[in-house]
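Every protein chain except one is present and positioned as in the full complex.
On to chain A.
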Amino acid sequence: MGTETGTETGAAAEAGPGVVVFAGISADPIDTAAAWAAVETAATGAVVTFGGIVRDHDGGRGVTRLGYSAHPSAGRRMGELAAEVAARHPGTRLWAAHRIGELAVGDHALVAAAASAHRGEAFEACRDLVEAIKHGIPVWKEQHFSDGGSEWVGSA
């Protein structure tokens, strides 16, 4: 971000179209560095990334692992939501992947990245992207608790 404040020549890029670099479901571990690299270009002044991570507790119970399942339409819906976010944030470059399958504590369940010429738009677009995905895609998780029980809940 060091060059951000000194880069005022990116006006043309700012006014350009929003870009969906990638939006989809991943059965494999998500590479956060790849997300960053995918959104950054020479016109980028700020990159904001988000990681939704499997934590070891929920509602006072210990969590050992999660299983994520997605409806077949989830990838397509994620593309639609990312396109809506890109349309709301001209000049940003967006990347988002939601993991499915068996995840352990500490694994990344959702990774999102937004790049823009300036930090304000990158922060806003990344948050908009994450909230849209969390509330809008047909993904569910089965939480396995340390006391041996389990429950199904929406991905959010």
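Here, a contact is a pair of C-beta atoms (placed from the backbone, for glycine too) under 8 Å apart; a residue touches a chain by one contact, two chains touch by 3 or more; residues count from 1.
Definition applied: contacts and distances are computed from a predicted model.
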(message) Just to verify: the chain that's not displayed, which of "Branched-chain amino acid ABC transporter permease", "4Fe-4S ferredoxin-type domain-containing protein", "MogA/MoaB family molybdenum cofactor biosynthesis protein" or "Class E sortase" does UniProt list as its protein name?
(response) "MogA/MoaB family molybdenum cofactor biosynthesis protein"
(request) Check the options A:G51, A:G79, A:G101 or A:P138 and report the residue that touches the missing chain. (result) A:G79
(request) Check the options A:V20, A:A35 or A:C126 and report the residue that touches the missing chain. (result) A:V20
(message) For the chain not shown, which residue from A:A38, A:V63 or A:V105 touches it across the whole complex?
(response) A:A38
(message) Need a quick check: the contact residues on chain A for the chain that isn't drawn.
(response) 16-23, 38, 40-41, 75-84, 86-88, 90, 93
